[in-house]
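Got a structure for you, questions after.
What you see is the complex with one protein chain gone and the rest in place.
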Amino acid sequence: MTGHVSIRLASERVNHSVATSNELPRFYTPGEVISGMQDFMRGHGTYTEDDNLKSSVAGVMQKVNKLICIRPLKSRYVGEIGDVVVGRVLEVQQRRWKVDTNSRLDSILQLSSVNLPGGELRRRSVEDEQSMRKVLQEGDLISAEVQSVFSDGSLSLHTRSLKYGKLVQGTLVKVFPSLIKRRKNHFHNILGISIIIGNNGYIWISPREKESTENDDLENIEKAKLEPVSISIREIMARVKNCIAALVASKMMLDDTSILMAYEESLKYETAKEMLDPEAMLDIAFLTQHRLNYVTTE
Amino acid sequence: MAGSLISQSEQVFIVHGVENDFRSDGRSSIDYRPMELETDVVSHASGSARLRLANTDILVGVKTEIDVPKPETPGLGKIEFFVDCSANATPEFEGRGGEQLANTISSTMQRAYYSPQAFNLKQLCIFEGKQCWKLYVDILILECGGNLCDAVSLAVKAALFNTRLPCVKAALMDGGNIDLQLSDDPYDSKQLDIGTAPLLVTLCKIGTKCVVDPSAEEERCSVISLVVGVTGNPNFYQTDDNVIPDIKCKCSTISMNGPGSLSPKTLKSAIEQGITAANCLDNALGDALLREKDEISYLKKHSYGFLK
């Protein structure tokens, strides 16, 4: 019984870039003059100097009417109201939690912005305040929505809907936020598992939650959440995780379509661990890109 | 730091996975993640290697110096390990933040190389009792993605394989002084015999079972990990079919890290698991190094380093 060990040489390194047939856009780099005219509005990634609008990051231009932004290839997450995020609780404070969402400042979840167990909306009492750790403690993962953005750029979150809240069993994959495609829906129940593609680049893969019957008491639900996950579900989860890694290595955009396609392409590999091999990763990304091109030209 | 936190339910998921022998990326408990190796990457060093194991990135440089042997071991050379955790890996290592981890790894390496059956220091002797080589093995940790010890030991062995010691002629002069003549020709050098050099295998106890090559998340779930140093098999590093009798692998060091404890039975089976894994690693490393040597002899060495 021997395990799998593979050591490749640097000369055998796989180049992960998948060629896209489409033309490259115009790139701007820091300090480059975008426009000399004054009738433009200064957006993210730009600044004005000597009556010139200049770029401050390296990326492509986005123009909405008169607003000009330069979007870099990657950066920390810049939150917008209504975004779905996955975050990790860093600290329990007075009447609020500090949450890491891959933004440049820690995000805040107010005690008043969560649904307390029992579900009904009620006044937050002193007891609630004292038992905040029972709801969420340090290290816990949550899914949430961006409620508002403070003036300094930090985010305020809320979980006041049944689909948000504490995440139980599963794995977290971290990618660059710019690789996440903005969609109407970021909760996906595909392949018999559930995937939350957070706008902030945190992706949560978990087994689909069982419908809880009404007469189950709270303790039983908690217990059921920690039951072992079956091998078949684990296999799917591992595949999805490795698919995402393959797409990210080739810097491809992530949404339910690309993940699903990559998953289908991965089925020719018998086991999920074969997909850790760089050649397999490139193969999957390449085939997915090919199919995506096909779909868009249709 | 956000990176070091993990929730209890995530831990449960990982523990159950290990119990079913199906980890979150699909590996079984004895599988390693893919690795990449390149030797001869630092020109200021006599030998060097860079090893990347998933996200873990290790750079090793070996520098040589002529020194006086210790009076109690006049016929032996010296080898010293130094680990530096670069802040590039994580901001936690800034300043002196990585020192404790660095010391743990370097002392484990030192112990693993201590036995003459693991690394023969006689080959570093220049003139008995007077002059010897001292090898400084400097290890730089550039990125951490779990399983540092294994990666470090692999990179060190590769760097030592790559090390060339210039040929030196030593003659005893009047008055007990030593006259050293270094060869002018840079190609007139000797390779080290590193066939038996040890590799470290970390066995991370998660739940009731042990796994090799833990990822960073898995390391966080484990209460205790066992590091086994196992001597190598010189046959893996030989091109010609010189028959060297197969040497049985031996443990050259065992150490435990973490607050938990192990029952003697699990300990025994974990050590055996470690020896099997080390043998596998050794075989793969020898194979990779010989392949690289082959490649260089065909075409001029092309250094990839961090550029490609």
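For clarity, chains are labelled A and B in written order, and residue numbers in each chain start from 1.
By our rule, a residue touches a chain if its C-beta (ideal position, glycine included) is under 8 Å from a C-beta of that chain, and two chains touch if they have at least 3 such contacts.
Quick note on the criterion: contacts and distances are computed from a predicted model.
According to its UniProt entry, is the unseen chain "EKC/KEOPS complex subunit GON7", "E3 ubiquitin-protein ligase RMA", "Putative exosome complex component RRP41" or "NEDD8-activating enzyme E1 catalytic subunit"?
"Putative exosome complex component RRP41"
In the complete assembly, which of A:13, A:158 or A:181 touches the absent chain?
A:181
Using the touch definition up top, pick the residue from B:59, B:105 or B:210 that touches the left-out chain.
Counting the whole complex, the residue in contact with the absent chain is B:59.
Check the options B:53, B:105 or B:140 and report the residue that touches the missing chain.
Result: among the candidates, B:140 touches the missing chain.
Among A:11, A:75, A:110 or A:271, which one is in touch with the chain left out?
Answer from the full complex: A:75 touches the omitted chain.
Could you pull out which residues of subunit B are in touch with the chain that's been left out?
42-45, 48, 55, 57, 59, 61-63, 65, 82, 84, 86-91, 94-96, 136, 138, 140, 142-145, 305-308
State which residues belonging to subunit A touch the missing partner chain.
17, 20, 22, 24-25, 27, 29-32, 45, 47, 49, 54, 56-60, 62, 64, 71-76, 104-106, 152-153, 181-182, 251-253, 296
To be clear about the criterion, only the chains that are shown with their structure count from here on.
Go ahead and note the Å separation of the Cα centroids belonging to subunit A and subunit B.
It comes to 36 Å between the two C-alpha centres.
For subunit A, which residues count as touching subunit B in their complex?
The touching residues are 1-11, 13, 15, 88, 90, 100, 138-141, 167-172, 225-226, 228-229, 231, 234-235, 237-239, 241-242, 271-273, 275-278.
Could you list, by residue number, the parts of subunit B that touch subunit A in their complex?
Subunit B residues touching subunit A: 2, 5-10, 12-13, 16-17, 19-20, 22-38, 50, 154, 212, 217, 276-277, 279-281, 283-285, 287-288, 291-292, 295, 302, 304-305, 308.
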